[in-house]
Structure formats: structure tokens, C-alpha cells
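This is the structure I have questions about; it appears just below.
Here the complex is missing one protein chain, while the rest keep their positions.
== subunit A ==
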Amino acid sequence: MSQEKIDILQRALDREKAARKQAESILEQKAAQLYETNQRLEKSYSELEMLLTKKDSQLQGVFENIVDAYLIMDLFGNILKMNDAALRLFGFENDKVDFNLMKMVSPNDYERVANSFKELLNDGVLTNFEIKITTNDNIEKLIHINASIIYDNGIAVAAQGIIRDITKNKEAEEKLIESENRLATLILNLDSGVVLEDENRKIILTNKKFTELFNIDASPTELIGMDCKEASEQNSVLFKNPDAFLSRMREIEHKKQTVLADELEMIDGKVLERNYMPIVIDQQSKGFLWTFKDITTNISYERTLKAEKQKYYNIISNINLGLLELDLDDKILMVNKSFAAMTGYSEKELIGVKGKELLPINDDRELMAEQAKNRKKGRTDSYELRINNKKGELRHWLISGAPNYDLEGKIIGSIGVNLDITEFKNLEIQKESLLKELEKSNNDLQEYAHIVSHDLKSPLRSINALFSWLKEDNASKLDGVSIQTIDLIEKTLEKMDQLITDILDYSSVGSDDGEKIEIHTNDLLIDLVKVLYIPEHISVEIASTLPIIFGHKTKLQQLFQNLISNSVKFIDKEKGIINIAAEDQGEYYQFSVHDNGMGIEKQFHDKIFKVFHSLKKSKDSSGIGLSIVQKIVELHQGKIWLESEPGIGTTFFFTLKK
């Protein structure tokens, strides 16, 4: 071995030694560093441990104080731990229970639960899991679960969850949905067309009625999102005045203020009412609501109503009755044309004036005030009133007043209907004075008849006396013929006197002879027959059933007397019979006086009732008797006629009102 080689080996050894030495010192250095790090690690570990413990106790606090139910279970569903809220939720008395949560789940849900549990295991978390359970104390609940897996060294060991009872929430939610649905249905079927649009005029909501009103061939949902501006421009042709429709729409849209009851006339005759409303909730615009309503029928109804009103207004203003409306202070609120014309004042002059102070004459003011009082008590009445018109002329009015009620039935004034009855009144006054005049003239005539009769009778008496003296004084000188002549003169005088008496009687029949009284015609006739001259060969038979009637006694006496005398006069048979009877004919009694006399030929039946018409010229027949009879019957509102057969007899019939 060479030195050199040794040397080389020596040197390599040295180098090796030095390198080892250096490596050793590095190692030493590193070991020290490691130690130091180890120390540091140990320190941080203990720190960490401390932190963990701290965290754990913190968690424990959270766990106990958590408001929501919190539960830890093993991976098989057995409860490990739960807080008070969970106790309450699941219906346990304390947490020292051995309970598997699957018992609470309905068998129908097992599969769903299994699936979500798999999800929980795979993902480590499960959120928003909802399930129906039956709690330990047997109450059905809907719960909401958020859960996560607890790992130990990377191995799932348990699951924890926060459970909320959402039974009530769910109910409320369902109710809300239900009411939303209802509202939606309501809007959908609303009688008004509705469009809710957003700021950009895009449709948010609309309904069926809207599509109908504008003849849109699409469902309301299809219209959502559509541009209203474009649509309205298309739709404008549906309106009578498209430009006006559009300009008004732009105006509304620009102002963004509520517009109510715009009327739109469509070319098909429909009339729409349009409303516009910005919807603002919590100072935030939620869009704009357009509503359209078909008011065609309302409009036509309104028009009919207006026409009716106009019709009645025309009737009222042109009717020939004065109408006026008063308030509670009797101030005039309304008058019609006739009323104004009746007063002579203009409508302007009358409105606001108290009618009772303006019109009635002084004497009638009290009467009117009284009537006004009655009206306020709700009484209706009519009365006559005298007024002065504007010219100061006296007019007679017939007034009918009635209280005026409002819709609630409260008296708010009165309504008066006035009729000018001046003409009638004048006629009435005239009639009254005419009647008075007539009465006076009748009385005058009566007086006159008496005077005439007196004046005519007096000379007859004188003539009679003079002839009688002539006869007496010259009894020895007068021959038979002269005495006969004087007798004839006396008979003529008698006839004349009778005539005058009859005429006077006839003219007196109509004169007022006191009140009508009840008359027993049976008694009247019995008494009459006693005093009348009835020849012995004639018998008068009076039916026992004669009625009681209401009449003038002396006149009825005269009536029967004349008829009986008439019968007596014309009986030409050896044995005369006069029958008097009566029968009830409802409103009238029909009397009959029958005789078996010579009878009257048909052609004379009417004539015999005429004054001075005597069929048989005789000294005791003036021809007035039956005229008086007729007059008396007429005075008792009856009729007289006769049936007769010449040679056999006559029956006079007459009726007297009961």
C-alpha cells in the first residue's frame, strides 16, 4: 500500500470523520429543535384539550338551554338524550326512557323514514324533513326535523336533531292557501274585470271577466306577463272613441293616481265603468289595479229611471193641480207651474216663503195653522181655504195636505195639493142664492095663490048673497023659471068656488108643510073613511097589512081622499066595492086603489093626471083631484099609473118611497 494511497485513504477518512461530526452536530441541533417543537405541541395540545372541554360545556349549556326540541339518538333510533322542549314535544315525563323513535312513526311512513335516514348517513345532514308522528301521550303532531350525524374518529356513532312542532303552522298555512285559493277564485269569477299590472305594465293578475269584457280569446293565466300598453292599443278599437280611450289611459298611467267611475262606451253598445288604483303596501308599490265593470244595464236602468222621473216631473208640473212641498217650518221648498199660476206669484217669489203667511185671507189663517199642526202629527185632511192671489183677488181653494216622510219614516215636511175651486164655489154660492130666491118666489107664489083665491072667492060670496037677497026679497014676485035660474046661478057659483079651492090646493101641494113623520097608513085610512062621504051602496075594504111609511100626513090624507072620492064618483054599479091594498117592493111600497066603477079607456090613462082634465063633466069634478094625487106621489118620490077595463073597473097603483 502506498503512502500515497494511505494518505489518500487517510484524508478520505478524515473527511469522513469531519462529515460525520458535522452530521452529528446537525442531528443534535435537529433533535433539540424536535424537542422544542414537541414541547410546543404538547403545550398546544393541552391548550386544545382545554378549549375542547370548554366548548363541550358550552355545548352542554346550549343543549340544555335550546328553545327548540333537541334530541340525540343512536343510529337505530333509540333516544340517547333530549332536552326539556323535546320531552314536552314527544310527551315524555323525563329523559330516563328507553324509547325507539320509530314507534312514533306510522307504518305508512317507514319507507320514507328509511330513505331519509340513508340520506342522513350518506350526507351527514338532513334538513327540512317533515313527518307526522303519534307522540308518547298519543297526540298526532306534524314535526319538522333538521338532523346531523355525530362522528367519533370519523365513524358515525349517533345522530342529533332539532325538532319543531309545525302542526299549527301547517294548519295556518293550509288555511292561508285555502283563503288564497278562495281569493283567487273570487277574483277569477268576479263580476268586474280585473287587471293588476306591475311598474312596467306587465300583467300580474287578471280574471275571466276581463277576458270576456274585452273579447280576449285566452285564459286569464295565459295573459300573465303580457304588456298592457300594447294590449290596450289593440283593444282601443272596441271603444266608440279609441283615441280618447287611449289618451285617457295614458293620462291615468302617467299620473298614477286613483281614478274612479270613468265611463267607457263600447261600439257594441256596452258601457263599462273603469277604476284605477295604485296598490301600495308598506310604502312600496305593488302594482296598479284596473277594474272594469259592465254597467250597461245600470245605465239603461238609470236612463229609464230618468225618463220616468222626467215623465212624472212633467205630469207634476203640468197637472192642473197646484202642488207644493213644505219643510218643517212650513217654508215652501218646491211648487209646480200650476201652483205658481194659481197664486199669481212666480216660482222665485214663492220658494223659501212661508205659504201660510203669504196666501190665506186673514179670516182663514187660524184654520190653516190648525191644519198645519194636524199634518205634523201625521194626519191627512182636506179643507177649503180662501186666499188672496198676487193681484189681491179672492180665490177659493180646496187643499189636501199630507205629511212628507224621508226614507226612514221621519216627517220632514209636508206636501200640499191645491185645487182652485173658485168657479165651483161661485156656482155653489150662486146655487145657494138661487135656492133662496126660489124658495122666496115659491112662497111669494103661494101667497099670491092665496090672495088670488081670496080675491076671486070674495066676489062669489057677494054674488051669492045678492042673489039670495033677490030671491028672499022677491019671493012672491018671482016665477018658477026665475027661481030656477037663480038656483042655476048659485050652482055655478058653487062650482066656481070649488074650482078656486082645488087650484089653491094643487098649488099648495109643493109647499113645505112641516117635517115628514112616520105614518101608519092603516090607521090613516080607517080614520079617513070615517069622515069621508061614502054612499051606502059602496063598501070600502082596507087590507090589514098596510105599511108604515115616512111622509107628510095631510098630503097623504089628501092623496087617499082624492083617490077614494074619485072611485066613489065613478062607481056605476048597484053594489060598489073599493079595495085598498099595498105590497112591499123593496125600496118602495106599492099601493093599489081598486074600484068596480065604469072604467077608463086606455087612451085617457095619461091625460087624466093633467090639470083641469076631467073625463066626466059634473058639478063636483074640477079635473084637479088626480093632478093633486100625482103631485103628492111625486113629492114622496113615487110613481102613479092605472089599469082599467071600461065597464068593469079601475085600479090606481102608486108607489111611495119607504
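The rule is short, and it goes like this: contacts are C-beta pairs under 8 Å (C-beta built on N, C-alpha and C of every residue); 3 or more make two chains touch, one makes a residue touch a chain; residues count from 1.
What we mean here is this: contacts and distances are computed from a predicted model.
K.L.:
Look at the options "ATP-binding cassette domain-containing protein", "Response regulator receiver domain-containing protein", "Rod shape-determining protein MreD" or "Phosphate transport system permease protein PstA" and return the one that UniProt uses as the protein name of the missing chain.
P.N.:
"Response regulator receiver domain-containing protein"
K.L.:
Considering the whole complex, which of A:D455, A:D584 or A:D606 touches the chain not shown?
P.N.:
Candidates A:D455, A:D584 or A:D606; residue touching the omitted chain: A:D455.
K.L.:
Given the contact definition stated above, which residue among A:E325, A:E494 or A:E634 touches the chain not shown here?
P.N.:
Of these options, the touching residue for the absent chain is A:E494.
K.L.:
Considering the complete complex, identify which of A:I361, A:L466, A:I483 or A:I517 is in touch with the unshown chain.
P.N.:
A:L466
K.L.:
Would you write out the residues of subunit A that touch the absent chain, in ascending order?
P.N.:
Here the touching residues of subunit A are 446-447, 450-451, 453-455, 457-458, 460-462, 464-466, 468-469, 490, 493-494, 497, 504.
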